[in-house]
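The structure follows.
Every protein chain but one is kept in place in this view of the complex.
We just call them A and B in the order they show up, numbering each chain from 1.
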């Protein structure tokens, strides 16, 4: 069975500690795909949730001093339970506060996948970045950034952008699906973090194939949504993206996936 | 005047202390129906809000140590003001933390309606339940669970599922409207809690008829939404559900309601 069909048959529990802006959209996106999201944030119940969860998403989009320690705690509990973590360092380059938190988090917690744009991932491994909010415009090669980040942070790395780059276990792949409308809706990247988590099935050493499936299925859904005649902007794109995630099958993924292996 | 028309004419203020994932959808659902939602969470203003509110919804979907005491406080203030409470013990079976909180809450606060799936309601009256997230798959008869819960917790009970069961004042009814797509969107159950609250009109002893109207109108709206030709998944179902709640009239409720009285 391929991972998509496994996902639809197992409905894996994905716990999301994510930002306030995207909780609803992330939950609806994961439900549309076939996963079972739970936005549990209390460390008091983390152990019970993570024992049965397929993966945990940690997204720092609305980091505050009230939730810093909770995020550290749940990260440790997930590590203790062997639950894979997808880490999304949203806008880490935008403030010293975010940079310091991410540094501390990644020093103390093992993560399975780190997902971000090139600027965010670069910030995690380099202090010389400028303030760019959540967008990336760095001129460094994303493949180089992903390779360095994967090595130094000991995790699979997914860099999103016009093209996406995945590095896992010294394998590298470049993916070219997606839609420009993803940049016009909030939480597109955050939902992708949840989608990647949905393809982990408690595996802290996922194959690059599982990550390719996750990223490509999401981007192909976006591509198909954009091409629907009734989609005329971000408003109509949003529900159509959910419908595409709901209806997309493995054959469609195979038909449209646009990937290129890169020599490491 | 029937309750739906009263609702549309009075636009009752429904205060919701609900989880972070569904606040927007709950507010839009209640506005579509004709109620006036207010997501006020500060105990400092609870007395002034509850004096004029038609009902209060308390939903523990994203319970944390930061909001536990606030929920206890506002529950007491609502009781002091005679404002009916609809209590939604989301995923109470998923953690000891939730179970203990709900137990404490229900010991100290009088609630008018408890709404949940069979597994959640069973957890409130029984400690031998297994971890099931927000979904129910318990094999016990929902009618038995609802009857026991209504008696032991001294409240009307609404159990949702493929069929819904309502027990109020020793009357029992089984309802069979709804759509499977409700399981593919987040907050479908949470919004139903708000809809039930919208039919209370400050009444802490509501008639079972008012509860039937609330649950059935919501489920019929979902049924009609699912049957719209342009609905092809959770994404297109969501806005259509809001439109149906906005447009549904009492005659449509009477035409489609599927209920069965059960001997107690």
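By definition in this document, a residue touches a chain if its C-beta (ideal position, glycine included) is under 8 Å from a C-beta of that chain, and two chains touch if they have at least 3 such contacts.
What you are looking at is a predicted structure, and each value in this text was computed from that prediction instead of being measured.
Asker: Going by the contact rule already stated, which one of A:97, A:201 or A:250 would touch the omitted chain in the full complex?
Answerer: A:97
Asker: Which one touches the absent chain: A:30, A:63 or A:146?
Answerer: A:63
Asker: Among B:28, B:59 or B:95, which residue is in touch with the absent chain?
Answerer: B:28
Asker: Using the touch definition from the top, which of B:7, B:58 or B:242 touches the missing chain?
Answerer: B:242
Asker: Out of A:185, A:200, A:214 or A:245, which is the one that touches the chain we can't see?
Answerer: Within the whole complex, the residue contacting the unshown chain is A:185.
Asker: What residue numbers in subunit A mark contact with the hidden partner chain?
Answerer: Residues touching the hidden chain, for subunit A, are 19-22, 24-25, 61-66, 91, 94-98, 131, 133-135, 183-187, 232-236, 238-239.
Asker: Residues on subunit B that touch the omitted chain in the whole complex?
Answerer: 13, 20, 23-24, 27-28, 31-32, 36-42, 44-45, 48-49, 51-52, 66, 70, 238-247
By definition in this document, only the chains that are shown with their structure count from here on.
Asker: Cα centroid separation between subunit A and subunit B, in whole Å?
Answerer: Chain centres of subunit A and subunit B, defined by C-alpha means, are spaced 33 Å apart.
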